[in-house]
Each structure stands twice: as C-alpha cells, then as structure tokens.
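The complex is shown incomplete by one protein chain, all other protein chains being positioned as in the whole.
Labels run A, B, C, D and E following the written order; every chain starts at residue 1.
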Amino acid sequence: MPYVNIRITKEGATPEQKLELIKGSTELLQRVLNKNPATTFVIIDEVETDSWGLAGENITTLRAREAAEKAKEQK
Amino acid sequence: MPYVNIRITKEGATPEQKLELIKGSTELLQRVLNKNPATTFVIIDEVETDSWGLAGENITTLRAREAAEKAKEQK
Amino acid sequence: MPYVNIRITKEGATPEQKLELIKGSTELLQRVLNKNPATTFVIIDEVETDSWGLAGENITTLRAREAAEKAKEQK
Amino acid sequence: MPYVNIRITKEGATPEQKLELIKGSTELLQRVLNKNPATTFVIIDEVETDSWGLAGENITTLRAREAAEKAKEQK
Amino acid sequence: MPYVNIRITKEGATPEQKLELIKGSTELLQRVLNKNPATTFVIIDEVETDSWGLAGENITTLRAREAAEKAKEQK
Partner (left out) sequence: MPYVNIRITKEGATPEQKLELIKGSTELLQRVLNKNPATTFVIIDEVETDSWGLAGENITTLRAREAAEKAKEQK
C-alpha cells in the first residue's frame, strides 16, 4: 500500500503524461517491492513556477534565463 | 500541537463539509491524545482527478467507469 | 480514496491510541464525504520534540516549562 | 540538498514575497548546516482559507472575526 | 526539478531496493517529462506498520491476518 507523491512545476503536463507517471510509479513499486497495485496511491502536485525555489531563485526566473540563453545561441 | 493533512479528490466538497472534517479531526486528536485544539492544524488538499492514481489508473477513469456501470444497472 | 497524514510529537502514543486515530479518521471521511474505507489511507508520523517548533522554540523546551510550572503550582 | 515546504493561507502573497521566503530559507540552511544552495528546494503551497483549520474552525471564520473586532475598535 | 516522496511500510526494504526506487523514479520523470536527473529528489519514508492504516485497521493487523490465512491454506 505505498503512497507516492510527485511534485513538479506547473508547466503544461498533460493528463496522458500524468497517467504515465501514475502507471510507471505503480509498476516500479510492484517490480521492486512486490507492492499491490490495487492499494498504491500516486498523487501529482503541480506547483506554480513562482512558488518553487532552487538555488535561492524561483523557477520563473530560471526558465526566463534558460530561454534567453537559448535565443542567444540561435542567433 | 498536531498537524493533520487530509488529501481528497477535488469533487465538490463544500466549505461546510470541509469544516466538518476540520472539527472532526480536531476533536479526534483531543479525545484520543488530549491534544490542545488551540494549536491543532488541519489542512485539506483537493487534488484534480487526473492527478490522483489508484491501481495504476487515474480517478477520472475510475469515476467514468463507475458512472457507466451505474447507468447499465439502471436500465 | 482519501489520504490522511497525522503528525504528532513522539511522546508515547500507544498502538491502541494510534489505531483509534486510524479508525476515527476513516469514519470521519466516510461520514462527511461518503469516502470508501477500503481505500482510505492514514499515516501517523511521530516527530521528536527537538524537531518540532512552535512559536520559535522547540517542544522539548515547551514541555520542560510546562512541567516546571506544574511543579510550582503543586508546592 | 534540503527540501523546504512552506504552507501558508492563500491571502495575496506576491511573487516578490515568495521569492524572499525562497531566498531566506535557502540562506538559513546554508548558514546553519552548510547546505549547498544549488540543491536546496523550496516549495510554497498556498491553501484556501476554507481548507485550513485552527482550533476547530476554518481561517475564513477566524479572519472574519478579526475584521469585525478591528471594526469595533475603530468606532 | 521534481520532488518524489515514496512512503512505504517499514518491512525490510534493503538499501539496494531503495536505490532501485530512486533510479526508477528519476528515469520515469526524465522519460515522461524530460526532467533533469541532476535536480530530481527522491525521498523514501518507511513507516511502522502500527502507524499506517488502511480500511480502518493498521497494517500490523492486516499482515497478521494474511499470515494466518496463508498458514491455514498450507495445512
């Protein structure tokens, strides 16, 4: 009866992708620890990029910098 | 000073129902462990049915199947 | 299929008391939101009093002060 | 590689304030435990006031009472 | 930069099995959402069977019943 909580930034994951995460996690727990899928929970939380910090900055800023660098490279 | 986190699928729980969960959890902790209600936190998270998995499928699919079965029975 | 996480300080809750919390939470979700007990999870985390803070101090200190006050009153 | 999860009521925290929480938490972990900011995660969850309970009531009710008391004082 | 929290009952998962869960989750997030493994966190919590409830009973009781049934079948 495992409980899996996956937290990702809210950047457009589709229902199909979320379903793949649900299936993949459930299978992983079954394969590694023989856990029963019937009582395996998976909850996906999508978090606004303003509300997620890494290295002391928010992901909104990180994504903007990544986009700027990509734009530069393509010139 | 307990902390209670209740996670449910987002399927229309009303403010009144959420308040019942808050009151019920607070009373439960007081009754069983003599915890002080003044510092008992209850947080309810409502999760989209696409983001909650059980038995390797999402709750959106589970609810659709339940509804289809119910419709069949009623014929 | 609710998920309930109860976090309390580690101060001697017995298996019987924890079972009461499990039963009480499960019944609460069934009564208020008609949730199926068969897929209701309850997880209780017991946290060391040194690792739990309230009002900027840890619970170890809070409990020591409460005990000192009680001792004073009884003199 | 610490993980910090800050849960607050959804009452208008701005991106700038959330960034301050991200920076402040990251610095705190670095200062106290020498944790590497490059792998410090901070996630801020904002919770509806109807979904947060304290002392057996929800924060919506608490805020309404606080506002009423303030209004009375100002008369 | 996903965060994955896997909660299982404390029933003897080995470091090797836990590593498989870490690797499997990290690969899953990379495959499905192209998430960078370098900033993917996986935290595994092992919870005492007395502290985990399902269907209003604790897992200690569930495991005892499963063992009793198995013993009966083998007679």
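Rule of thumb we're sticking to: a residue touches a chain if its C-beta (ideal position, glycine included) is under 8 Å from a C-beta of that chain, and two chains touch if they have at least 3 such contacts.
This structure is a prediction, so every number in the text was calculated from the model and none was measured.
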| What chains on display are touched by the one that is not shown? | B, C, D, E
| task | In the full complex, which bits of chain D touch the chain not displayed? Write them out. | result | 1-9, 13, 17, 20-21, 24-25, 28-29, 31-33, 35, 39, 52, 54, 59
| note | Touch rule applied to chain C and the missing chain gives residues 7, 47, 50-58, 60
| When the complex is taken as a whole, what residues of chain E touch the one chain not shown? | 15, 18-19, 21-23, 25-27, 37-46
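The rule we apply is simple: only the chains that are shown with their structure count from here on.
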| query | Based on the averaged CA atom positions, which chain is farthest from chain E? | reply | D
| field | Option reproducing the contacts of A-B, where over half of them reappear, out of B-C, A-E or A-D | value | A-D
| query | So what's the Cα centroid distance for chain B and chain C, whole Å? | reply | 19
| field | Residue numbers of chain D (touch at least two other chains) | value | 39, 41, 43
